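Input: a single structure, listed below in structure tokens.
One protein chain omitted, others in place.
Chain nomenclature is as follows: A and B, assigned in order of appearance, with residue numbering initiated at 1 for each chain independently.
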Amino acid sequence: MSETCKCECGGKDPKLEEILNKYEQDKSNLIQILNEVQEYYGYVPMKAQEAISKYLDMEMAEIYGVITFYSRFTLKPKGKYNVAVCLGTACFVKGSEKLLDTAKEALKIKEGETTADGKFSLEATRCIGACGLAPVFTVNDEVYGKATPELMKKVIEEYKNRE
Amino acid sequence: MKTLVEIKKIREEKRKELDLRVNLKASTKEKHILVCRGTGCTSSKSPQIIENFRKILKEKNIENVRVIQTGCFGLCAKGPIVIIRPEDTFYAMVKPEDCEEIINTHIIEGKKVERLLCKDVDEKLVDRLDELNFYKKQKRIALKNCGVIDPENIDEYIAFDGYKALEKVLTSMSQDDVIKEVTDSGLRGRGGAGFPTGKKWMFTKMAEGDQKYVVCNADEGDPGAFMDRSILEGDPHCVIEAMMIAGYAVGASKGYIYVRAEYPIAVKRFQKAIDQAKDYGILGKNIWGTNFSFDLEIRLGAGAFVCGEETALLESIEGRRGQPRLKPPFPANAGLWQKPTLINNVETYANITKIILNGAKWYSSIGTETSKGTKVFALGGNVVNIGLVEVPMGTTLREIVFDIGGGIPNGHNFKAAQTGGPSGGCIPAQHLDTPIDYESLGAIGSMMGSGGLIVMDDTKCMVNLAKFYLGFTVDESCGKCTPCRIGTRRMLEILEKITKGSGTMEDLQNLEDLANNIKKASVCGLGQTAPNPVLSTIKYFKDEYIAHIKDKKCPAGECKALAKVTIDPEKCKGCGICKRQCPVNAITGETKSPHKIDPSVCIKCGACVEKCPFKAISK
Partner (left out) sequence: MSENKEKICLTIDGKQVEVEKGATILEAARKANIDIPTLCFLKEINEIGDCRMCLVEVEGRRGFATSCIQKAEEGMIVKTNTPAIIEARKTVLDLILSNHQRDCLTCVRNGNCELQRLAEEFGVTGIKYNGKVQSHDIDEKSASIVRNFNKCVLCRRCVATCKNVQGIGAIACINRGFESCISTVGEKSLADVNCVLCGQCIEACPVGALTEKDSTEEVWKALRDDDKYVVVQTAPAVRVALGEEFGMEIGTNVTGKMVSALKRLGFNKVFDTNTGADFTIMEEGTEFIERLNNNGVLPMITSCSPGWINYCEKNYPDQLAHLSSCKSPHTMFGAIIKSYFAEKNNIDPSKIFVVSVMPCVAKKYEITRDDMAGTGYPDVDAVITTRELARMIKQARIDFTSLEDETFDNPMGEATGAGAIFGTTGGVMEAALRTVAEVVTGEKLEKLDFNDVRGKEGIKKASVKLAGKEIKVAVASGLSNAKKIMDEVRAGTADYQFVEIMACPGGCVMGGGQPIHSSKERATIDIRKKRADSLYTADEKSTIRKSHENPILQKIYKDYLGEPGGHKAHELLHTSYDKQEKYKEI
């Protein structure tokens, strides 16, 4: 994931071109392309939406409608460290709401927000399929299972001290 | 490219080599260390465990021991899990640093590492997997290969009868033969509604169309269900093979599998499996010299529960917002790009190869009158053995929760089980002996659903639980039709009002009326079932609702706004621990004299309740 947007520099982003060219110019590829763009930029920048619109010959409003429908796609960059608390049923029953409350308090942001310094973002996710470890939360790709509010506090502190 | 003869040869040779995996009496000097690489165990560092094992074996020049990554064993609560075959020793909660000891003690000295053996519910140490209560009542059909084979190795799949069903179908069965076999087996859709699979296949076969499609629904949306993920991670080829058989039966040459992007391991393994199958010439044109061609593609979801609804899924594959279509027409007649399309879910497909190989008669001998075969459940919540279980239809809830699941931990009592996720309902203790099948679950206000089974103990508030599910539905409603878009939101708002203590009996009546109308008026299954968690909790736990409304109390003590935290001055010794725990400084008191909580400051977080060494604080 990148920290800075790779495309607002004006020129065409060769990586974006590469993503587009992997797919046929068929509207049904929209979600596949968006998944890759999201993965690459960490969000779906407006410039990329425009490029997709031209490539697939679709109006931008429709693409925007698709982006805002699926929760995986975001319009703003996430924080460097994305804390995601699973609110799937198994985790919920095991008290994951408390984890979320703890994270909110520790980061002073609400779910769906990013800290002012861009370091952390907080997210409440649906089941990540690690129900055996409930309750779980993740920081980027790292999974923390059988978590407690104390662990959440500790982990956030650790990341706060990182670059 | 491999010919059929070559594939048969691989099967024979590889089967011999892998005999010790399943033949626990095999006399061989070889050992296979199986390490679970499902999502759960992977999260708790199982890749590191594999790496460590391999490194140590190499350092010690041990050659007759192989380390194999497998899919999920099911007992996720005890993960990461390591099993050593043929002796079938089961090590639980293994850490990467335990590898050295396992090699030294188990492999070299031939003794068990006792501290890593699994403790059963009765505290008995169990050293073999098949002795665990967790496995005793299970019957693994859909999960047959999960935890046995390396999912990333097509040869291992072939060794255990892989692609043999396809061979049978392509070489000796007509389309109608296949459909008849599936119909006679009594298999019903495992995704939720339980529509007879054979019928679906027949409709798609009969539909007219120059192009037909086969789709696998792997958009496992029920928060708390992970059987489809486990199958894709543990045995991807069985889904490919079944989709091909379906393609042959209905006359489709192209398949799509729609998988959640949140399942990266499953996606990666499935893609690998597709690549291997293509490489072997199993997927492609004129397979094994027959007229049958089949191509398969993965389509990723992007985080929308509603895409588990079959028509919304089709919309999503076509690149649009996942908004369901009105039925009829059904996908069998007008599906992907308006062409006849067969859609089944992962677990349904996972039964197909076994039905073809063992026959409809065998399959239909398992289960109940109307629900045949087995069902996989993701057992979670307040239960000891969290994990994946596969049981014959008709097993009772009590058997699953207590015999397999090991009952309720921490000395609490069973309060309810929830099946069917956000579409299902809560089942109270009086229905624990209900046999699990489609009809029985429906009759008590729940549904089979995809197989999430969440157990709740007596500390759980049923109103709060209903609120949780409604919150989920509100978030996941696609927004297409009015009842679901606005109605579920209004239901949630009423539930919020009730859990805050400001609800009225009129609200409760409105809630029920609204729920019934949303069920009837919504476009798709999501809206039509969204009120179920509310209706079933009202049905079985109405007194709890009334307690919130009339007495302004949450009997389970979960609803924060209604909770009142008090210190019993008789029990309080004035140790001050609670004071230090309190995040908002609501507790005051001199050391060694009873403390007090200021209710206007208290946020009812419960931190003091948990920490009080004298159990003097109650909520």
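Following the convention adopted for this analysis, a contact is a pair of C-beta atoms (placed from the backbone, for glycine too) under 8 Å apart; a residue touches a chain by one contact, two chains touch by 3 or more.
Remember, predicted model here, so these are calculated numbers, not experimental data.
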{"item": "Which of A:20, A:37 or A:63 contacts the chain that the document leaves out", "value": "A:63"}
{"item": "Of B:514, B:534 or B:578, the one touching the omitted chain in the full complex", "value": "B:514"}
{"item": "Chain not shown: contacting residue from B:244, B:481, B:565 or B:608", "value": "B:481"}
{"item": "Listed residues B:523, B:547 or B:582, member touching the removed chain", "value": "B:523"}
{"item": "Sites on chain A contacted by the missing partner chain, in the whole complex", "value": "46-47, 49-50, 58-65, 68-69"}
{"item": "Residues of chain B in contact with the chain not shown", "value": "304, 321, 326, 328, 474-483, 485-490, 493, 510, 513-514, 517-518, 520-523, 528"}
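Keep this in mind: only the chains that are shown with their structure count from here on.
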{"item": "Centre-to-centre distance between chain B and chain A (centres being mean Cα positions), rounded to whole Å", "value": "24"}
{"item": "Touch list for chain B against partner chain A, complex", "value": "39-40, 43-44, 75-77, 79, 220-226, 229, 261-263, 299-305, 316-322, 378, 380-382, 386-387, 418, 421, 452, 454-456, 460, 468-469, 472, 478, 583, 605"}
{"item": "List of chain A residues in touch with chain B within their complex", "value": "26-32, 34-35, 38, 65-66, 69-73, 87-90, 92-94, 98, 101, 105, 125-134, 136, 143, 145"}
